[in-house]
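Of the protein chains in this complex, all but one are displayed in their positions.
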Amino acid sequence: MATDKSNLQLVVNGILNENPIFRLVLSMCPAVGISTTVMNGIMLGVAVLFVQVFSSCTISLVKNWIHPRIRIPTYTLTIATWVTVIDMVLAAYLPEAYAKMGIFVKLIVAFAIITMRLEMFASKENLTHSFWDGVGMGLGFMVGMMAIGFVRELLGLGTILGYDVLGFRPLLFFILPLAGFFCVGLMMGFFNYIETRYKRVKQG
Amino acid sequence: MHRLTMLMRALAVLTLALLLPVLAQADGLIAGKSFGNDREIVVTFKAPVDQAVFADPAHYLVYEESDPDIRLELADVRLDSTGKIAFLGFKEPLNTTRPHVVSMIDLPAAVTGRTVETFRVAKPYLGYLLSILVSALLINNFVFTKYLGLCVFFGTSKRRDTAKGMGVTFTIVMVVSALMSWFFYQFVMKPHGLDFLQIVVFIGLVSLTVQAVDTILRKVNPALFNAFGVYLVLVIANCVIIAVPLIMANNEYNFLETFMLALGAGGGFLLALYMMASVRERMELARVPKSFKGVPIAFIVAGQFALAFLGFSGLSLF
Partner (left out) sequence: MKDISTIIFRLTLTCLVAALIMGGSFIVTNRAKQHNQQVNEQKVMLSLLGYSAAKPAPASLALHPVYRYLVTEQDVQTLGYLVPVAGGATDAFALVTIALDGKFVARHDLRLAPEKAEQAKERLQAVQTAVGSGKTIQYADQTIIVTDNGQRQAYLLPGEFPGFKTFVKVILALDPGFTVLGLEIMEHEEDPGLGGEIVQDYFKNQFRGKPYEALKKLGVVKEPLPDEYRGALEAGKTGRLGPEEVARIQEQYKDHDIYALTGATISSRSVTNGVKGIVKKFAYRIAFLDRVLAEQRIVVPF
């Protein structure tokens, strides 16, 4: 039952229809915890993108050899291996980024999004489709993180990507990690609202 | 309920075991010693002592255990009316997180047969362990302060029974896998320098624990399995389950400290789940705007909980 979507549609699907953060409601931990600035969102998004793509491809390549009963341990092992590799590469070549994201990179292994995607997609589709789906999911995650980071950084620090935009700090509250809850909740509600309006417009 | 009583009994035995050495008194002159306020050490003697000798700062030598060459300056030494308790006041505030050594020198030989009496003053270890527990439970609650385990959190906090089931299952798996991770870390990974395998080994141990609990529960108590079994799979998807071993490795905790951390983490998760479920059950009857129904409003409620938990920040009980 190969998917009939084109590669581009797969990528767009990951960003919009099945956006891991706002639609599938998976991997909320980083969305709330470290989406304090746009830069953080980009960095973790890139890391997740790599892990997702590598894992999807690996599983897609070996999907016929995985015994059904050891599915989950195999997925976990694959993800854990790639996370460890990314962790070491980051520590070696991008130390400033690693200092900020260290603990979250290690936690990528427990991100439900990646395991779910492997289970639902990569273990059933061929290599190309899995690759593009992985890209879509990773990009969707990154876009979601950047969106939340954008709101929080602007309202909390008055900067975007470190550039002073507002010249003052509106509400310190927004960079406290707990504001992530409020932001994600409000944004999700907002997107839901947009979607209902869009559907209503399409129908009527 | 039966499991809860077993847990309470185990905790009571543990507390007693830790208190025993404290109850067994040091022989000689000293009945007790502790930190008073942040500039004081309080020493309790077994019998009333000579004012002339023991209220004289010249007979006391105090230093932090790790800095034996830096003598801490005494402001004064007061004895209380019974003559059994001495209050050593210092000029500078003490760093009570470090153990201190008090040495009483030039004592008249008639008092104890020795001219020098040395003892150690430190915060009680049990207090330290309990502070790790309280920290993981409230101050650094994994859901509301560290924002981990949220996927599972929002999924299972719709009903109170679900919350209870998930919380208890999670605590058990957490404690068992944390202890196993500790063994592996201390005796396999550290000696051979295999630190980079941390992530894989820890998550592997978690899967093993989940599988083991699954099998054992199926055989031993099918009724319990029917109630909690379904949550076992979700435990793996919980970020907290791998965060705790990582913290343990980072801070180099010993066995007891790991146990306290795991217990606190699981307990904190259970607490968070239960409170959230209670609120969400009532919210289903409330008038929420259509776009916010379900997950979005749950996030906002969670945000309010997190705000409340921020109040625990800096709590220092022991």
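Per-chain numbering from 1; labels A and B assigned in written order.
The rule is short, and it goes like this: a contact is a pair of C-beta atoms (placed from the backbone, for glycine too) under 8 Å apart; a residue touches a chain by one contact, two chains touch by 3 or more.
Just so you know, these numbers come straight off a predicted model, no measurement behind them.
Shown chains touched by the hidden chain across the complete assembly: A, B. Although one chain is not drawn, the whole complex shows that of A:L77, A:I160 or A:L186 it is A:L77 that touches it. For chain A, the residues in touch with the chain missing from this view are 36, 65-67, 69-70, 73-74, 77-78, 80-81, 84-85, 88-89, 91-93, 95, 172, 175-177.
Although one chain is not shown, part of chain B still touches it, namely residues 66-70, 93, 95, 97, 196-197, 200, 313-314.
To be clear about the criterion, only the chains that are shown with their structure count from here on.
Look at where the CA atoms of chain A average out and do the same for chain B: the two points lie 33 Å apart. Taken together, the chain A residues at the contact with chain B in this complex read 25-29, 32-33, 72-73, 76-77, 80-81, 83-84, 87-88, 103, 106-107, 109-112, 115, 176-182, 184-186, 188-190, 192-193, 196. Residues of chain B that touch chain A in their complex: 144-152, 154, 196-200, 203-204, 207, 233, 236-239, 241-243, 246, 289-292, 295-300, 302-303, 306-307, 310.
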